[in-house]
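For this depiction, one protein chain was excluded, whereas all remaining protein chains were kept in their positions.
Up next, chain A:
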Amino acid sequence: MDSDIEDFNSVASSDGFVEDGGSSFGGDDSDVQIDDDFGDDAAFETQEKDLKAKKKHFEVDFSVYSPQDIQDQQDKQVDEVAGLLEQPKESTAILLRYFRWNKERLIEQYMDNQEEVLSKAGLGQDMTTSPPRIEIKDDFMCDICCEDGPGLETFAMKCEHRFCTDCYRQYLAQKIKEEGEAARIKCPGDGCNSIVDSKSLDLMVTPDLTDRYHELLMRTYVDDKESLKWCPAPNCVYAVECGVKKRDLNRIVPTVTCDAKHGFCFGCTLADHQPCPCSLVKKWLKKCEDDSETANWISANTKECPKCGSTIEKNGGCNHMTCRKCRNEFCWMCMGLWSEHGTSWYNCNRYEEKSGTEARDSQAKSRQSLERYLHYYNRYANHEQSAKLDKDIFHKTEKKMTLLQSSSNMSWIEVQFLESASKALQQCRQTLKWTYAFAYYLARNNQTEIFEDNQKDLEMAVENLSEMFEKQPDQLAGLKVQMMDKTAYCNQRHIILLDDTAKNLKEENWQFNTTLS
């Protein structure tokens, strides 16, 4: 019940974070790291507890369940409650589903008024009688198909609404296949609210539907529980359990990863959007959708060289552009001279608030607010785009590396550094992207400046790595050590940024220029 903020830190660290988070975060922080594959296993934990690396502020505890685990969970709860209520398992399962798996509420109301609960859940009185079975009837007319031949196979539950098995089956098949119902299918009888129990279903549902039916039962189980969510990735079978509640979402961004390495936010089931809290993400996405002026901007994938005016298409992830024609080196973001960015004067991530004098003019103000929005949107979209380009480059390079490998004496293991670099770039850009949405809603104060410094450091590291990444394959081998260093540095900056932001979010230290709702 009480999964308040404090609890997020209390249990063993779950080392999955974003895609393959474990591998890229591991090893680069100074704390002692213990292989915590054993997770919550108490036997191993007692001794190693003190040695275990402290969990980061941006990490949350969660468990991943396979469909089998979820089935077991349900079975266990059914067993438990069945013993308490002294009801058969089928009936208990129906009761639990009816109460949306709220055990406490079921038991309480059952104890209060057993008969009412049973009839509401469609169980009527006495269900300990004979199990459901198919009966052959003469002198019977099915009220659905009007078939009345002798020797008709029929079926009815305890409510005695009897129909021929063909009709009963077709009715169930339609409910399951077309309406996606499973847990709360009612008896086909006119006005009857009895729910078709699992024994009857097992008997009546044709084998080709059994899987679908069980899958649907599983769906409702997970959907009914606040602490369980399906991985939103297409066709992914895993469910994730996390104690973070809706009301916690303004103080924590619960990024989780399923066993198929799909990272997502447990709060809103969108892709990982750390460090930005769900409510701001929602606002931001809505804003981006609404602001039609930016549509033009988005479509602009090309820019002109600020010196000679040649049209340039960005085809790599790095912001350092060199014009093919005039050799002008400039920054893709601000179009300023690259030399002015240098290494220490990289100042492209920060929006300088203009002095308030202009603000009196409302027109200027709105122009400024649009400009401010575009500043952040610009950078947000750029990281999104760059992440894609980085990935493309990686795939291209990977192919070339395979070729290179056969011609040089580098082994495949030795070129793995490229993959780590690519992963780091993807993760960092994902975070950087959302830092701009986050920054857009931040009020301007000292803390915001610290945040922007962290953002700048990470961004610079990422752009450096991205630039190396674009080199020709034959040059890459020589850059191996440098790239590994840069990768580690990026990951380190990434953790620092996330951890600091998450810590302040948890402690409610951020001041926003909007309300978190």
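The rule we apply is simple: contacts are C-beta pairs under 8 Å (C-beta built on N, C-alpha and C of every residue); 3 or more make two chains touch, one makes a residue touch a chain; residues count from 1.
We adopt the following convention: contacts and distances are computed from a predicted model.
According to UniProt, the chain absent from the figure is "E2 ubiquitin-conjugating enzyme", selected among "E2 ubiquitin-conjugating enzyme", "Pantothenate kinase 2", "Vacuolar protein sorting-associated protein 35" or "Actin-like ATPase domain-containing protein".
From the options A:70, A:96 or A:167, the residue with contact to the unseen chain in the full assembly is A:167. Here one chain is not drawn; of A:104, A:190 or A:313, the residue touching it is A:190.
Considering the complete assembly, chain A touches the hidden chain via residues 143-147, 163, 166-167, 170-171, 174, 179, 181, 186, 188-192.
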